[in-house]
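Removed from the display is one protein chain of the complex; every other protein chain stays in position.
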């Protein structure tokens, strides 16, 4: 009956999704609509984009579902622009080949589909890898996503996966999805800024899309748009410093990490009997999980077990679950790992003396980001540098043109923090004060202006 | 040590929460901070404000936690304004008595604390009542909320509860929290508009707060601000018509309702054995739950069981769970219950013939709202009308001054819809078409322009 | 050399103008760029869009230039949408014929080009007509605009003019430029809302453009977008009530009117000798002006003469010029012309007694608007009604579907106000009080709540 090839099936009426960031997400292809309606993609509704950040910025409760739609929409607008203004005319002229559109759109939509609940923490404890799982979801015949993609062509899933893995031959396609200024980053900065309510993340998306242009080796930006690109780099930096690395969000991550670690230990302990069922998480405790098991997980599943764990017969498990669900973050101070480790050791001892197991009640958390870098041929794991293009086609690497970007180039930014229960410096009730007063006094001696204090002198004292 | 009464404990540094709607939520009292940090209040982070609406408007994933903070903030700004400009000078002068501030703030913050997951649907199936539970959470000695409130005064919890129950003696306090234009409604309209991305819900909050003033019998609005109030009423109407009553969100509610109904039936069926544990939900299936049981529930707990139910040995349960989790809404058409019921009956028969149990695969869903009404002494369940106040203190009821509001006054708005599986009109695959083609053809005869068609003629045919 | 016809000359690089309302104005045709750069169009930079409204809303200083670009941009977007989705296929199928694009764009850009400074007031005093002048600018061979348009085709200027005059044969084209929901109104509501800073005027332009579709007799809107259109009608109504009819802006118009009237009278008075030159205005005083004279006028030219007139030897001229330049508005009260005219007469006498010539120091200003109406065949000056279109193509007139619009349909809204010097009720200094105290007391007796008070009783007193 239907004689139109699947990849050419255009919806009779363009379907739109109302989006607070891009106004509307426009869907024109049947395959995109089918992917959105797939089981694996709908699951992203149940996974928050920013994990524990909503404990700090309460508006940031948006899911990976909304972000994935946003990345798709930005990619779609770029394809439209490129097809209209920069279509390739002769081979290798550096223009845009619009037959790449569908692979771009699918890769944009699916680039995060392998994410699990509280991604980074979960991965650390259970040794999963969301990027590998993304590829597996796309290429494994057991998923709806794979079946949809295969309707285009039997090797289309692999093509989409290779874009995400950055091995796809066309560098324009790869850079649209993954580079230092790509559809992914542009969406999440704007989206996270919108939902947190901060305005550091805003930059001029319309203008950046206007000055973007394909060239032989990828994507470049007209030099007249340099300041818009510069502003994007600064916005990205600001979001890392102010939102993604917020000490309280990291504190909740620390608690989550310790909570899962404790649960795993207890699960493995033959002497401990859990009261409640943890059926959906069990394969992960046993390190014996399938893709199907993975796809059953979401934020709510973990939280459900945490609710059960509040009542388990283990004081640490129960307390950490409560701290996580009721948002009782640890306190933290910045420190310098080159000079302050002896002090940290001393503080850990004090915490132990106060009755807390440092394994579960302290942590060191380092958050670092490299805001921008140019291509360094001597390195592995290199970055695609941002190229500005002059009227005559000559290229200038961004940090050569922008003193602000130059200041951020090649230098990691972030901090190291030491986490501990806040009761140690701010007693919950008067009676505690009397009991542990000497400990508190000793502890607070080492802290000033939110950081470990004067380590050299203190080291002498400690010696 | 601490000789300041709890209600007078002001935080040494005002604490703020970044909020995308109000920019900042400002917390000045220790008691408010303690309530926010309580177990019952933090639980609201895990319950979506708009239930199934995020299936239609994907941005609308915000929680009741954020809304509750917003209501508090609006109430706080009103108290500030009233204390500054309209403080009472002599008894009964209709001015604002700022000793009411704390009861207002607590009631604003806690007004929704009894909400459970997917509120209205859950309540229908399990016969709970979120307003009664709100009162219970505030007044029951087993909650952290109650213990915090009692630190103010032993009868303070009851005072806060009475504001929410509208029995508190001061009508200004009651109307700030609950009337046709109160802190609750003002926050949710703005917040839901922000997160859905529609702009129908926006109105001029700053101006409304400027023209608000207390008087003897409650809250009034300077006549110069009439158009701002009018715009608020229209915004509220638009949000109901466009967002809250959206047919697809209601469709997902219908599926949820049927899913819980099926699960309850199976739980009660001694011949059916559930494979997975439903420990947190069991007390509700047994209709034997405590407040403690209720407080363990959230959206994620229900979704976790739905994930388990996908694999239970009941085709209907498994299918409905899948439809809900993977967002496969029923289709719907508008109808008129006065004339179209015979057609509906006929369509239900067709659905049965096609192999779907109409009890679980069809539904009638009526959504109605009364956008505004003036006080009608002859009625029970009366509304506090919105009063405009002239320079000389005389009052005018809003609909007398605004022809737009008059058009919306006293008339319920909404529609009645009939829900059914969309496969009945849009076959999923070619083979189905062949099998049920005559059914489909018959079915679609009765539908035109998204509504039941020409019922009089059709009834004749049916006779 | 250049063999491409002028109408087909597309700019090698699309030119954009940054616009705070539409983000960017996109110019693709050489002819549009040439029109924007024409002398007559650039003159619109020197004429404020809202005349005296910036005396009330200080942000509203935007010019007719920006509005004209905005109308063009909305029209351009509609053409793009229509050409993409509703292109005509067979004759008379009601589809969009994209060969109309250029006449639409030119008419959109030029529809206000005949406006002069402080339009309505200037027209009243000097008996000019901005619509007739618009047509003249387009069709007179002495303008740059005409010369540019003629490069398309010798009769192209007349075509453009006929769209503005609503005699162009294609009703779709006419309605895009001039109907109850057209590119002109949509731009000015959004723009005036943006620059005043009120948010009553905002509505969902993107959604309206999405649901707009051409049909045989003009433009219709998919029924699914009814609420967006309804919201537009309400926004328009609110802007009239709150911004365009603001009593203080009208007060400044009254002063301007009286000032020009006085200047004209003095110019005609052979006994009065003006000190300063009024060369650019003289042809209008003499009622002997050419199009060339008209095109030299702008807001700044009038203000320059007002600055000179402050120092002329006529107390009324000098005083009114000062009141206008230094923003000293008259005071006003609402009244009812059916019952309150005797009171007004009495108040005018009091003003005369206080030493003010009522001809120059009082005014009656009536501002009325008909927010919406359906087509009434019995009337002259009929309106094109707004049509909603069902899936099957059937049409429903808007007020039939919207109770809110029905409430605004066919009824003029606005008020009548009486203007007078505010010194009569609020003396500038203490000494004046003593002198005129009985006058003031008498005057204020007739005013309450910003309106003429209790006229029936007062009339008896007057009798």
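Just so it is clear, A, B and C label the chains in written order, and each chain counts residues from 1 on its own.
Note that a contact is a pair of C-beta atoms (placed from the backbone, for glycine too) under 8 Å apart; a residue touches a chain by one contact, two chains touch by 3 or more.
This is a predicted model, so every value here is computed, not measured.
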Can you tell me which of C:298, C:373, C:387 or C:416 touches the chain that was removed from the display?
C:298
Given C:42, C:287 or C:444, the residue that touches the chain left out of view is C:42
Among A:119, A:238, A:251 or A:332, which residue is in touch with the absent chain?
A:238
Just one of A:269, A:357, A:390 or A:437 touches the chain that is missing; which is it?
A:390
Mind pulling the chain A residues that touch the left-out chain?
198-200, 202-204, 223, 227, 230-231, 234, 237-238, 241-242, 390-392, 394, 403-404, 406-408, 411, 413, 448-450
Residues belonging to chain C that touch the chain removed from view
1, 17-21, 23, 37-39, 42-43, 45-46, 54, 57-59, 61-63, 65-66, 69, 194-198, 276-277, 279-280, 296, 298-301, 303-304, 307-308, 322, 325-328, 430
Could you please point out the chain B residues that touch the chain left off the display?
16, 23-24, 206, 210
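Following the convention adopted for this analysis, only the chains that are shown with their structure count from here on.
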Round to the nearest whole Å and give the separation of the Cα centres of chain B and chain C.
43
Return the distance between the CA-based centres of chain A and chain B, expressed in whole Å.
32
Take the average of all CA coordinates in chain A, do the same for chain C, and state the distance between these two points in whole angstrom.
51
Send over the residues of chain C in touch with two or more other chains.
none
